[in-house]
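Beneath this line is the structure, given in structure tokens, with notes to follow.
Here the complex is missing a single protein chain, while all its other protein chains stay put.
Per-chain residue numbering starts at 1, and chain names A, B and C are given in the order in which the chains are listed.
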């Protein structure tokens, strides 16, 4: 198989993460098709050139359409602001490229659906950056759940909080504008939680929700007044999964002290598993087995027993970091292309995840229970 | 002031806790009116006699009505199963006694209201056993919130979980019967959480909720079949407080591994405070002040700086236990009687707390938002 | 058996703890001989009278010798400053009283030995306030070790730190004077750690040690200058137990942030157990059993499975506090008197514990390995 050319659009947080991930995937995993960093796009052109040098891309451009069109590019990585995902992804798919897109897919569910359908029709492979479900601790949790280690699942609770919008004095930005950012905390954070709930318990059938813009206005950066914050700072939902399990989801981007608190607990008839991404190398499990005087929550430190941790490090407890999750993600896409199967999570899965956050917003606005099948 | 005679009904978990609390209150606190253990009631009579000897009561009886009527008794402590609270409390109030009743007040909100109104009319002092709000860590948290230490409150989340009904093979008991137990997890556990939310944020105005009987039937103890579980194992609500704050409450009695996880987090514009009763001597606080490179959640260990901890122990970090909370509670009632002011929480407050759990059950049943003012 | 009369000397931290413990022992435990609070001694006399009223003692005195001589007194509780223990204990024993003495027994090992020998000769029962070894979590740990749950013990580490002498600006007090306080951190704190090591691993055979007075002088309270601190702020030892296990002990009274960090870990061939008194209701255990992908440290929350927790509270995770440990301790003494066996830990055991702290001080001063059999 020829080396797959990577075309990366964006050089921010996620852009760097994608570049590092493709750079390391084969060295880490071994059994991964070759890839090379072909074209990097950012604006202005000199920034693109500088970052191409830093990241090790062969070419730089300030024109994403030329990147998409380049014959050197087999995979288009989209790490731009959310509002740009749709056009770029559609164009890449139509150019026959595989697409690795950051979440959320798009600002609206209609756009997300169109992205999904276009990818389906084109037969290209897609991957969406729900990185946290690539954590070996999470994969292990899913395995434990599926193997019945905690019995039948009876309840789920999850939270995902950060504090980047907690300070009331922070100036207004595009993040506060519906037409630029789409959803607020739900789009930035909540969809990650949904992706985990989905993996642990399955699809959500219906929900009722509430949400709030905690800081209703913010000062304009130029000091000329204040502007409205149009999207939510917090959102919460009571959900019913298709398998009858009830649960709750909650998110806030205004939760002081939380830096990446993507946490959940899944309750079973025989035990419980808990997780917090702020301690991403740990998993808590309680099992109702053995001598009751010795029962308690066990803190599992991830290690080689939790694949693919061992590819990074043969010693347990030495810990993976955030960027390692992207290596696992990129590996999954590269292998999916080679092996001609769907990657996980691709646009189909991402569409399902994101349907839930739009359902939460809808229920919060109309005050009624929303069935996801009605969206 | 003459020594106050205690009449205690019940000798179980809470009965012993009340006996210990009255026995220790003055020794611990100093500034407390004298009381003495006058009459103990349980059935059968020999059990009452045995426990009176153990607890140090002067008299024993198997007839609670005689206890209520006894001129030696000034305070009636009610620690019987919930279904008996109403008759006992009404009788005690009508006999002119002060009443110290375990939570919840009654099986129904109507009964709770009648208890409240009867006590109001009689002018006796009442106290309800919402012991966790007597924890110096909780009191300190309320003080921090009220002093603006974390700014304006913007969000609240709480959970209260235990696992005493987690095992599907546990036999059916009266706890599962609406007419005996009333609410399930909400009545046992949820109302404690409400009492904390109330202290930290204030009254709840409206809510939407969902609930579930996870284990729909349980085996009869005599092996003759299975019977229905009529009340909820789990319940969750999205709440709006009167001051506009949104939040969520959730409870489960089927949460493996949770022994007393009465936990919450209160989000403010300047910080956050978190608590978990399973580590009842600790409080977590994050404040957005000072050098950002040193910010994080601070774990406060309770000590003499957090009254009335110092009455129990002059050394910080040495820890209070559950029974100490009852000493604080009993002290509050004894002082209220002496000082002729209302105790906290009395039947009025308990009624407000319990209105919320009934509202949760109502909303969960009818699927609609419930305003507490409509109850 | 007639009710045992308690004579308590001292009304401070430990005085109150003893009073509460005797007041609650029978109510909590049931199977405990009757006792009553007979005589309380403190100075001046009006303070004694006031505290006798608060604690519920029948009589008050400012003359400890009259308390010791009182026919109403069967047990003398000594909670005075360490320098007074010796005279009081010897007098009480000679008066035929049982003695409940706070730790350490005395300022010097010679005095401790004489106390032990005098008690042995008199045949009275004694108890020493090493309260932490009464914690159900500790008792459970010992049981686990003895049952081989973590295999053969191979290593031990312990620390006991507080911060009451951490602030360099604190004024000089009697605590800093050898002739008044004896040892510093070792006497206040270190001996507690030894009592735990002894229970978990057994007697120590020899050790090498180092110690330091971190704050060599302190300001006089009257502002007239500075005085020397004559005893140690920190001490550490490398120990060899009689059974061949090696380990280390360390203590500091100048450890900022530590309020009662009496912590240890015991390493076995099959697992490890860890404990920290600042979370006194928790025990950590790691066992090399079962599926390795699920191994980790399990946090056991104490409950009724860990006697005598259930006597205080039938619900797990509800937590005991410091004063509850004294109830367990007082119970052990009362039962020992009734059942005519030695209490644990009595003066014999305390002497063994305290031999270790004096050996540490000796080794630290002379720089050589000290065998405890040579003391």
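Rule of thumb we're sticking to: a residue touches a chain if its C-beta (ideal position, glycine included) is under 8 Å from a C-beta of that chain, and two chains touch if they have at least 3 such contacts.
Just so we're clear, the structure is a prediction, and the values are computed from it rather than from any experiment.
Q: If the hidden chain were put back, which of A:48, A:105, A:272 or A:320 would touch it?
A: A:320
Q: Among C:94, C:270 or C:365, single out the residue that touches the unshown chain.
A: Once the missing chain is taken into account, the touching residue is C:270.
Q: In the complete assembly, which of A:66, A:260, A:294 or A:371 touches the absent chain?
A: Of all options in A:66, A:260, A:294 or A:371, contact with the hidden chain holds for A:260.
Q: List every residue of chain B that touches the chain not included in the displayed model.
A: Against the missing chain, chain B presents residues 140, 144, 149, 285, 292-301, 305-306.
Q: Which residues does chain C use to touch the chain missing from this display?
A: Touching the missing chain: residues 150-151, 154-155, 157, 159, 166-168, 208-212, 214, 233-234, 236-238, 240, 246-248, 250, 252, 254-258, 267-272, 286-288, 295-297, 367, 369.
Q: I need the residue numbers on chain A that touch the omitted chain, in ascending order.
A: Residues 12-13, 16-17, 19-20, 23-24, 26-28, 30, 54-56, 162, 258-261, 278-280, 301, 303, 312-324 of chain A touch the chain absent from view.
Heads up, the rule we're going with is that only the chains that are shown with their structure count from here on.
Q: In terms of CA centres, which chain lies closest to the overall middle?
A: Nearest to the common C-alpha centre lies chain B.
Q: Using each chain's Cα centroid, which is most distant from the centroid of chain C?
A: A
Q: CA centre of chain B versus CA centre of chain C: separation in Å?
A: Roughly 34 Å separates the two chain centres.
Q: Distance-wise, how many Å sit between the C-alpha centres of chain A and chain C, to the nearest whole number?
A: That pair's centroid distance is 53 Å.
Q: Quick check: how many Å separate the C-alpha centres of chain A and chain B?
A: The answer is 41 Å.
Q: Going by the contact rule already set, what residues in chain A reach two or more other chains?
A: 295-297
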